[in-house]
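Only one protein chain is missing; all other protein chains are in place.
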Amino acid sequence: MASSTVEYAVGRNPEMGPAGTPVPSPLEPFDAPEPELGSQTMLVNVGPQHPATHGVLRLVVELDGETVVSVVPRLGYLHSSFEKLGEYRTWNQIVTLTDRMDYLAPLIYNCAYVMAVEKLMGIEVTDRCRVARVICMEMDRIFSHLLWLGTWSIDVGAFTPFLYAFQQREKVYKLHEALTGARITTSATRIGGMMADLPEGWTKGVREFADNLPATLDEVDTLLTCNAIHIGRTQGIGAISAEDAVNHGLTGANLRASGVPYDVRKDRPYYDYENYDFEVPIGCHGDCYDRYLVRMEEMRQSVRILHQALDHLPGGPMDVEDPRVSLPSKTDCMSDMESMIHHFKLITEGIPAPAEDCWFSVEGSKGELGMYVVGDGGPKPVRWRIRPPSFVNLSAIPKLSEGHLMADLIMINASLDIVLGEIDR
Amino acid sequence: MADQGSAGSVPDFSFVASGPGRSHADAPEQEGPASVPPGNPSVTALWEQFPDGVLRNRVCAGDEDVVYIDPGRVTEILGWLHEMPDQHYDHLADVTAVDYGGGRPIEVVYQLWSIPHRAALRVKCELSLDGLEIDSVTGIWVGADWLEREVYDLFGVTFRGHPDLRRILMPDNYAEGHPLRKDFPLRGRFSRAEQTRRALTQDPEDYYMPGEIGERTPQLVGSGADGGHEVVGSGPGAGGEEDDDGL
Partner (left out) sequence: MGVDKPGVLGAGTPAFLTTRLDFVVNWARRNSLWPMPFGTACCAIEMMASAASNFDLARFGMERMSFSPRQADVLICAGRVPYKLAPVLRRIWDQMMQPKWCISMGACASSGGVFDVYSMVQGIDTIVPVDVYIPGCPPRPEGLIYGLMMVQEKIRGESLARHGELRAEDPLAVGRPRADDREVADLTGPFGNSTQQNQVSGLVETGAIERPEDRLT
């Protein structure tokens, strides 16, 4: 089976409705009759500088008492114009922009971007590079989910999982640093390969991390999964049916929590993902609790993929031998005139890409991450477009939160796992 | 929590979970110049169904089918692609636009994906610079809402029938134009001092007016195909003033 349904370890609240129907929050204090007074709704502004909006998101909420009537998200408070800036950079220079967009999973963005450009230019990377990138992407999927876990647990009122998650994240920071020299802004990929080969002992460090992570996840499991407060605040909150989720364009764990097993790694496999043995967890109720379970399970599946990829990491060169993109060796540059000219031209002029367009999507940590690149035969893109998964996921928040309490809105926002750098770009 | 192994019981989408390793096997890739027949059967079906609505098609980057359609019939054609059971493009991955500069038409690009059939299709509409208007597809995919707003904000393409067509990323009172157009300079049109001054004169509470949501809700409810984006409901218009007088 490619997918498995996540099941509750504890019984669900019996008053819950089927998936998709808005369920009144179990935390609603009492059903006292409304006094017959002339009442009007109240507007509450959340953000843009608010600790629970996970960035500079701003939500203008219309409240009837404590019940959310409507939500109007306001974006653009972190609009950094990556796409415009990309038109002024050569293909390889854009890599440094990609990790500043989603700073929670920088390596996934690095890889997705160069994979799109390589498809546009018709470059097949080496076997070693393919597996190395799979390791990078799965490691950063865990990296991103760990930050989500920390902030999610703070939003639900638990501080300890935040510290647990950050202890594991520090290990990934160190792995990033060993690989690239930077803790967050990795810029690890280049068109046709990686910035450098994997450093010595790095795979050992990844394996140690993969070995130790499940213990932390189990600890968080015991803290949260059966926790009555956690269950009460998340079960039945922000439920969306499978049809609505697809129609709203949800992807990633948010879609799979509604029971749609759409995972780009399975449905549009890239980098031999079809040969890895892993499962796609799906939920059945589409609520916040299911999104939590799905992400927790995804981390365990990523650990499985990491182990398989580490087992099968082939030797050989990391970069392709393609004169269009690969630099000649330093020795050749120093001894051979043609190599030096070639090196000079590649660096100063950049790499030409054909006048075509190409769409490449990978399964990012937030959902389907699409890269759409348009070339015109020159070394700079005509258009570099990112299909931001959390942008589209966030657009469903008015539907998800209507009828719930104000406090549930924070949980719904946390369950979507957004990153504002990518939403506003 | 041992969640593995329990089988997914989702009747509607069970045919998707047919196991790893299934890629485009049932849709053989076509390689070669752009004039060859497409790899995606939807393109052939589109040519048969809309012989005058489909302008041309090509294959990009090896295996990506691109169909250029008549901008006037975008809701009809995309709605057909969404509704027909043998097409069923239920996932609208992306709506974006491309400006090639030099006065060439702006392309509006729709990235479609069919979750049941595992097929991708890219649909493009070319809009000349003096007629940057196209019908909104929010009636087909709700998820197109913000994507179309972004294209409106950054390219200035108007989507007819969109329920809430406002700027989304730039401030509402942004006066410098549409940033992703090729004629827009990277550092903006105004000087940095002017930009700073304008930025600070905007009131952070400006968009936090009581009328805003009141205006917006009836638009969402009554968003017909030809509703336009005029203010329909009880905004701070004439009706609102009368209420104030009454109070």
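Every chain is named by a letter (A and B) in the order it is written, and numbering of its residues begins at 1.
The working rule: a residue touches a chain if its C-beta (ideal position, glycine included) is under 8 Å from a C-beta of that chain, and two chains touch if they have at least 3 such contacts.
Values in this document were obtained by computation on a predicted structure and should not be read as measured data.
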{"item": "Residue among A:Ile108, A:Cys358, A:Val382 or A:Ala396 touching the omitted chain", "value": "A:Val382"}
{"item": "Touch residues of chain B, complete complex, unshown partner", "value": "101, 170-171, 176, 179, 182, 184-200, 202-204"}
{"item": "Where the unshown chain meets chain A, residue by residue", "value": "48-51, 55-56, 76-81, 84-85, 87-89, 96-97, 100, 103-104, 147, 150, 162-163, 166-167, 169-170, 173, 183-185, 349-350, 352, 375-382, 420-421, 424"}
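Simple rule for what comes next: only the chains that are shown with their structure count from here on.
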{"item": "Centroid spacing, where centroids are CA-atom means, of chain A and chain B in whole angstrom", "value": "22"}
{"item": "Chain B-facing residues of chain A, complex", "value": "1-7, 9, 43, 45, 60, 62, 70, 72, 74-76, 79, 81, 83-85, 88, 119-120, 122, 221, 225, 242-244, 246-251, 259-262, 266-269, 273-277, 279-282, 284, 293, 296-297, 356-359, 361, 368, 370, 372, 374, 376, 382-383, 385, 387, 391-392, 394-396, 399, 424-425"}
{"item": "Contact footprint of chain A on chain B as seen in their complex", "value": "1, 3-10, 12-13, 16-23, 60-62, 64, 66, 90-94, 96, 98-101, 109, 111, 115, 118, 120, 122, 141-147, 150, 154, 167-171, 179-180, 184, 186, 205, 207-208, 210, 212-213, 216-217"}
